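Every protein chain except one is present and positioned as in the full complex.
As written, the chains take the letters A, B and C, and residue 1 is the first residue of each chain.
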Amino acid sequence: MTYAAPMVQANPSKPSVDVNALVECIKACFDCAQACTADVDADLGEQQHLQEMVRCIRLCLDCADMCLTTGGILSRQIAFEPATARAALQACALTCKVCGDECERHAQMGMAHCQTCMEACRRCEQACNTVLSFLPA
Amino acid sequence: MTYAAPMVQANPSKPSVDVNALVECIKACFDCAQACTADVDADLGEQQHLQEMVRCIRLCLDCADMCLTTGGILSRQIAFEPATARAALQACALTCKVCGDECERHAQMGMAHCQTCMEACRRCEQACNTVLSFLPA
Amino acid sequence: MTYAAPMVQANPSKPSVDVNALVECIKACFDCAQACTADVDADLGEQQHLQEMVRCIRLCLDCADMCLTTGGILSRQIAFEPATARAALQACALTCKVCGDECERHAQMGMAHCQTCMEACRRCEQACNTVLSFLPA
Partner (left out) sequence: MTYAAPMVQANPSKPSVDVNALVECIKACFDCAQACTADVDADLGEQQHLQEMVRCIRLCLDCADMCLTTGGILSRQIAFEPATARAALQACALTCKVCGDECERHAQMGMAHCQTCMEACRRCEQACNTVLSFLPA
């Protein structure tokens, strides 16, 4: 149902990093962007706790944007530029870590939407770090 | 692995349309955005046919953007506005149809990446139309 | 300081609509996207009125996304597709109208950031309608 794997395979340009790591990271980026977008909205619906959710909303907005940008960069295989990919992946991994930490605080207080968003952030952070480990230094 | 369904369920605001149709459309929008982003790149790698791919590249760029916007609008359940959702879904369904038609032409000439992208566009077009059928007129 | 006009002029493909209307609409779309993004944040800072700002935040998020998508579609002159451009412009004009109306309510209660965002939305709505009037029916 997701198209990341067949699109990587069918691309005339060879991927510059391990295919499995690349596909997982592309999927994790787009999935995390959707989860963060949805978590912003779920946070806005927490009427009794709205003030406490402001930082989470802000970080989820940043994270959704950064994940889409990084997922887009990784979806492109032609004229791949390791240096810019590295900078994007580092920014994305950090943004996911900070956002995931904030979501975890709310998850521990029982917010299921923040629990799910935290999982999306943790997975994306790890996927970015895995691709980083395959990039030339 | 995708978070659309649990995020819809955990949202404090009830969804305004059928849950299954909503979740499928959110997933289809994000998946189609990724497929179109990747197809732009695959088209750029078709060195012998680059000139013929220009219209496909342009339509895939439009389609990726419109799918992300529509997927974002549908990911928000609070203060849901049927009129703007309807306009976005109509624009997205049409953009997916036009892009899918162009991808189909190249798929028929053997380009596997355009075949996959066409499937993503067709699925997203249908998912948008299904949500439209649940929206108040 | 903005590059919309020289980029339209230097493009090897001729624009499909009136150049002045096109350039103004591209600028209005990107400017409105920035204003809406900033207004989401300003609304989140309205600690005493946070609950009342929720609808404004949601509509500004939708509007920012739709304006960027429409601004992108209009920035592309090659293989221009009047039908999809029309659908995007209609969705954008409506989204700007609904968002501008909500911002106006808060502007009337003294929120300067919503006043500015309302002006951005009104300008973009009008710019989209002007381009629509130049598109073949």
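Convention: a contact is a pair of C-beta atoms (placed from the backbone, for glycine too) under 8 Å apart; a residue touches a chain by one contact, two chains touch by 3 or more.
This is a predicted model, so every value here is computed, not measured.
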Using the touch definition up top, pick the residue from C:Ser16, C:Gln90, C:Thr116 or C:Asn129 that touches the left-out chain.
C:Thr116
Per the touch rule stated above, subunit C touches the missing chain via residues 1-4, 6-13, 26-27, 30-31, 33-35, 37-42, 44-47, 68, 71-72, 75-78, 111-113, 115-117, 119-120
Across the whole complex, the chain not displayed is touched by subunit A residues 54-55, 58-59, 61-62, 65-66, 68-69, 72-73, 76, 78-79, 81, 83-84, 87-88, 90-91, 94-95, 98
In subunit B, positions touching the absent partner:
40-41, 44, 47, 50-51, 54, 57-58, 61
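In this section, only the chains that are shown with their structure count from here on.
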One chain's C-alpha mean falls closest to the whole-protein C-alpha mean, and that chain is B
Going by the touch rule set out above, which residues of subunit B reach two or more other chains?
68, 72, 76, 78
